[in-house]
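After the structure tokens below, expect a handful of questions from me.
Omission of a single protein chain aside, the complex is shown with its protein chains in their original locations.
By written order: A, B and C. Residues from 1 in each chain.
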Amino acid sequence: MTGYTYTVFIILIPLVMFLVTGLLGMKWKPIISGLLGTIGMGTSWTLSLITAASYFFGHHAEGFQTIIPFEMKWLQFTDSLIIKMGILLDPISVMMLVVITTISFMVHLYSIGYMHGEVGFQRFYAFLSLFTFSMLGLVIATNIFQMYIFWELVGVSSFLLIGFYYQKPSAVAASKKAFIVTRFADLGFLIGILILSFITGTFDFGKLTEPGTAIFGSAASMSFMGISAMTWAMTLIFIGGAGKSAMFPLHIWLPDAMEGPTPVSALIHAATMVVAGVFLVARMFPVIHFQAPAAQEIIGYVGGFTSLFAAVIAITQYDIKRVLAFSTLSQLGYMMLALGVSGYGGEEGLGYMASMFHLFTHAMFKALLFLGAGSIIHAVHSNNMYDMGGLRKYLPITHITFLIACLTIAGVPFLSGFFSKDEILVAALHHNKLLFAVEFIVAGLTAFYMFRLYFCVFWGKDRHYHHTPHESPLTMTIPLMFLAVASVFAGYLPFTELVTSDKLGFESEMNYMVAVPSVLIGLLGIGLAWILYKKESEVPAKLAKSWGILYTATYNKFYFDEIYLFVTRKIIFNYISRPIAWFDRHIIDAFMVGIGLTTEKVSYKIKGMQSGQLQHYAFAFVAGTLALALSMIYLMM
Amino acid sequence: MNILTLLVLIPVLTMVVVLFTKDYKGARLASAIGMGIELIATVYLVLAYLAARKTGMMHEMLFTSDFMWYPSLNIHFAFGVDGIAVAMIGLTSIVIFAGIFASWELQFLTKEFFVSLILLVTAVYGFFISLDLFTMFLFYELALIPMYLLIGLWGTGPKEKSAMKLTLMLMAGSALIMVGILGLYYNSAPGGGPLTFNIIEISKISIPVAAQRFFFPFAFVGFGILGALFPFHTWSPDGHASAPTAVSMLHAGVLMKLGGYGCFRVAMFLMPQAAQEMAWIFIILTTISVVYGAFSAIWQTDLKFINAYSSVSHCGLVIFALLMMNETAMDGAILQMISHGLMTALFFALIGMIYGRTHTRDIRQMGGLMKVIPFLAVVYMIAGFASLGLPGLSGFVAEMTVFVGSFQHQDMFHRVVTVIVASSIVITAVYILKVVGVLLLGPLKDQHHADLEDAKWYEKLSTVTLVLAVAAIGIAPLWLSDTIVASLKPIVARLAMVIPF
Amino acid sequence: MDLGQFILMRHELLLTVAALAILVAEIFTSEKNKSKLINFALVLFALVTFIGFIPGETGNLFGGSFQSSQLTVFMKNVLNLAVLIVFLQAEGWLRKPENADKISEYFILTLSTLIGMNFMVSAGDFLIFYIGLETATIPIAGLAAFDKYKSESAEAGIKLILSSALSSGILLFGLSMIYGATGSIYFADIATKVAPNALIALGFVFFVSGMGFKISLVPFHFWTADVYEGAPINVTSYLSVVSKGAAAFIFTIVLFTVFKNIVELWKPMIYTLAIATMTIGNLFAMRQNNIKRFLAFSSIAQAGFILLGILGAGELGMTAIVYFVLVYVFTNLGAFGVVAAIHNASGVETISGYNGLYQTNPKLSWLMTISLFSLAGIPPIAGFFGKFFLFTAAAGSGYYILVLIAVLNATISLYYYLLVIKAIFIEKNEQPIPEFRSSNSMRIALVMCITGVLVTGFASGVFEYIRSISKLFLN
Partner (left out) sequence: MIQGIPLEHFLVVSTIMFFIGVCGFIIRRNLITMLMAIELILNSVNINFVVFNRYLYPDQLQGQFFSLFIVGIAAAEASVAIALIINIYRNVKNIEVENVNEMKF
């Protein structure tokens, strides 16, 4: 099946774009790199659409094959442990191709307008291409180590893009935070890979995920600290995923990551990179499900908790982008949870399917939300939603698209979000009532905070803007409209046939027992927001007061940043690194130097021996002779 | 004419030529040309080596040549290279080439500077191609000595003290080595017959275990001192901090590798049983030095100190991997040597250039340089990424090979320490980003730095050479890794002969 | 016996003739062109040295009292060479007005000590040995006091003569005991009769301390520093190289041949002496400022290294020692040559006085550096090989720990040699020693030294030759 060799170009084009714009970008007019990037992205978008079409709607009677159109050896560790660079096409990777290229293309287009006139326009596009390249490489990885490689690249390009305004200390800090936190998680990923490879002797997804494989034969016997090796491996790998997907408690970097330009937030921190973790778990799903059920449990609960936790925080945030960030967290929690509660094969695999489905739809509407927010910020030059209000008449297109997005995420029927979220709830219900309850509440909260945002921004009375807000240029609104359409209709894609845990389609019908209540609670949330925020009123403030300490805690994200800061700054820097540095200088080095100094001191101490008195010399002479004589005699005894 | 002898001859001739140059321009030009030729010769050597292997020459060493020197003691000039030595020579040539250009503007006693620098390099080449312990040791000590003048004369800060400390500590190390070598010599013919210094011949017999137990620590620690083995690493921060740019580059980039190279070529290869038995001690030491170096790097504020400590950490990783004694891990060790050599040289070059502009190395006094000197800043970032193991740059390849290899070890203890060591990549990320964040990003801190000029052509040449090398290894590691692995086979086989536990 | 046999002691005879010739010449030269004597002496001695190298037969004289073998001949030639270099270096100093009336004395005294050493080297019994020893010592006292108006010089002289007298007294006492125990003064006979009994042991100890005085081993070394400092530089260099070398050589021979039966008895003794000598020498050298005193202590430390060769008993040890002495001649004379040159030109003889020397006299600085590195045993200079072979010899008889101590001591010595180099190259100085051009003969001498230092190591033939002849000698 080498019919898909052209997929190589999907990845190579962004790479080439990166190199070209990166090296020569400074030479030519900014706009050129913008256009180049956009065109390039457009090409690989079309290519991946073609791929998707021919993959999904080609014949697949007995399920979808895993296709590897291209693979080359990159680095060989042992006879069996080999890092290959290749392309693996299977339902989820193809879907991800579509998602990434779509969003990336939209963002490229959008940025032409949004970033217009920024210093380092070329740099921006170079980094965008770099990111897209790495992200694509990640999803089509044929083996876990290739994935890890691109995983790191994704991390670094995210670092570069968050810190795009590198003269802004907060941006620099945020980028550092993002990198180090994810790096810490990646360590888990790496160790997981090490354990996995030690057990199975392979990196290939093909070998790892093939059903009923025998490579885990040895695994059962192995355990460390009472926990089976596979559980260790999978949990550690999940930690890696959790880092990228900002699962609790590694979520702290994501809100700060909003320091980056808004299109970046849309691309990386809403649609693509942050779902890498979910994708990883999905990729390893058979292994996790069969070899490490305990790990899967953990995944489920972490997902659930994160979604709730983030939703609660989102309610209290003022910064429009932070609200969106926390909603992203919450939605990612959904996806993780879905994987956590999923089974394998057919109906059982509903959660898996749902997760992927939600990933897809979420990408669309969350990107839309961010781009919309971008266009708002573009108009208002502020992130704080209390500086906004009544914008609906200034920014009609933005308003409509934003509303659609909000409705979608709130799970209003017949929009894409509704379907995917519904599937997740069903899956949760089947496996774990507690998690279902959590998700049910979160659905309501989501609706509430989204519409709180919506009403504050577009309704209420005008603020006095230093210049009247005007609708964004076409380059920015076209993506908005496109994504709006996408998020409306994405829900009608037959995911149950296309993306499933065992690559075989299955039938699933609406479960009204779940759908109706979830819709109701969504509407409830919307209504509450309507009452509280449609008109300017004191009620929210009062409410906030009435919650008191709890409110402040929530507003301060439960002080997690502070805790982390304490750990790093105080513990690691002051109580580990500083003493070590001191120890090195004042103990070890001092000891080495001390040897020398002592020698010198001794040489001064004994200088009296050379007194200059002939008779002392003579005495020493005779004494020495006699001493030798005595020792000699002693020896002979 | 044997290519290897040529490798040693070219620098010698260069020195002679430099001696007869008029002014500093001539001196630097002469040495640049000389080292350029050397670089070409090295490339030729690499190609020749690969070609020879391709034609299926299976000898352990290639291009061997052997002249009797002291017949009564059976001392030879025995030269020869395997893949590892070739790789090391390549590293040396690149670094010295870059180093010459990094010290392009040096005008105080230029002639003497370049002569001693090239003398140093000559010794390094000699060391890598030696197959005879005596000549090896001779070149080893010869490599240590020019250091004193180089640091003492052209250094900065408390240069005399640092130079003295460095020289003495390394000499003490070579004292240990001397004992080890003599021990090897006198045990090189347990079955009677002529004693020999020749590594290959010794590697064919097995030294009596009692002797191994006695002499292994001498040889290993002796070389380990130069390899910045904890707790004998303290010469390195001071030394590197005080040394002039090119010397730091060469010393951290190449000279410290002599330590690691000697550790396995002499100590481990020739005394496998003892190596197996005592490995755990040194594994613990190196584990400490990896983590410890990284942690103490976090707290430093002097750029060179940061890099010196990160060198301690990275070189610790080298010896750590060597002690794992399996093909992959040792391959990783060699890769790590090369990768660390290149990127640390790059670091020191950049630090030197930045220092030359801002006249400070204290990161607290600098900031936001990205705006002012973008080229240098970007290269510095690349170097940083290389050192924190970003895929696509050499550091990643080396570290991953080390980790995977070490983790394949059957013994649980080894796997656990591997995990500990692996955790250092996070700490590395912390201090690298700290530096990058403070030094390059953010608003410009000191307004005097507002009108610094960016890199000159020779600086660009110097840094780009290194960057290309780093990237090349990072992007296409396979051929290098395979070459090394091929040459590692006999060594690993010999080490694997004995499994005491 | 016919007179033809006297060819065996050609070196001694030649030297005697030379000495007498100079004496006579001195009588027949007028006051004003006394300085011509120098050229005469130089040429004459160069001739003698050259003739010495002509190979001739070897054998015994006077019923074995005088033994001449290729090894001894080689040793004598080395000594001649050394003295020639010393003379060349002394030339500039002798031309100074204050020495105008003592020119011939210098040569005659030196030559007579050299004769003594030659006899000592090829002694076959303790009588010749003792005569040679004294002939080699007493005139040096005169030489040490050569600057008779300088109180240091006088002090050096008296210290040397008195302590040497004491030491030779003790040595003789030992010899008398050995004679009492064995009933012979012939090496050959004694060697057969020596047995580990109290009398022999005592005698041996006294003998060792007597020799220890000459080689300046700790604790018999105290005179060294003071004498070296007080005596004129050229005498000092003579002392430190020639007389020490000869003594070390004969000491080795006696230990290897005469006392080889009680080897187990003297090895621990030499072991301790070696450690003490190296360490003390280094510790004292570390903080010296007067370059002559500094070199004195460094030479003491070097003597300690020689003992390592003695411990590596046998052919390799012998070879290593002779080789080391040869290298040491070039190395130390190189260093002393520079010191003398500088002293003649500027009167400076302190290390701190050398600050910034490199700015004005780069050539001399490099010479000094190379010599010092050679002393420290840095490759690829001869000193490295000398030390390495000594260590190899010691390791050969299993003294690895001693070797370790020795090499660590070498590291310490490197420290203080580097201090000098630091002074020369690194230290800043407003008015360093002004640039000067030393006399031609001095230059020749230095060139000889430096070539020796640079070449000896690489030319393995030298070592191999010594090895072959010492093999002949020892069996």
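What to note about this one:
Throughout what follows, a contact is a pair of C-beta atoms (placed from the backbone, for glycine too) under 8 Å apart; a residue touches a chain by one contact, two chains touch by 3 or more.
Since the model is a prediction, treat every value here as computed from it, not as a measurement.
One chain is not depicted; across the entire complex it touches A, C.
The chain not shown here is touched by just one of C:L71, C:A225 or C:M318, and that residue is C:A225.
Among C:I22, C:L44, C:M117 or C:L172, only C:L172 touches the chain that is left out of the view.
Taking the complete complex into account, C:A154 is the one of C:L13, C:A154, C:A198 or C:V348 that touches the chain left out.
Touching the omitted chain from chain A are residues 607-608, 610-615, 618-619, 622.
Chain C residues in contact with the hidden partner, per the touch definition given at the top, are 126-127, 130-131, 134, 138-139, 141-142, 145, 148-149, 151-152, 154-159, 161-162, 165-166, 168-170, 172-173, 175-177, 179-180, 183-185, 225-226, 229-230, 293.
Please note the rule applied: only the chains that are shown with their structure count from here on.
Taking each chain's centre as the mean of its C-alpha atoms, chain A lies 37 Å from chain B.
Put simply, the C-alpha centre of chain B and that of chain C have 43 angstrom between them. Centre-to-centre separation between chain A and chain C, using Cα means, comes to 78 Å.
In chain A, the residues that touch at least two other chains are 596.
Contact with two or more other chains is made by residues 415 of chain C. Remark: chain B residues 69-73, 75, 134, 138-139, 141-142, 145, 148-149, 152-153, 159-160, 164, 167-168, 171-172, 174-176, 178-179, 182-183, 185-186, 214, 218 touch chain C in the complex. Put simply, chain C touches chain B in their complex at residues 373, 378-380, 384, 388-389, 391-392, 395-396, 400, 403-404, 407-408, 410-411, 414-415, 418, 421-422, 425-426, 460, 463-464, 467.
Here chain C touches chain A in the complex through residues 158-159, 162-163, 166-167, 170, 196-198, 201-202, 204-206, 208-209, 212-213, 218-220, 222-223, 225-226, 265, 268-269, 272, 280, 283-284, 286-287, 412, 415, going by the rule given at the top.
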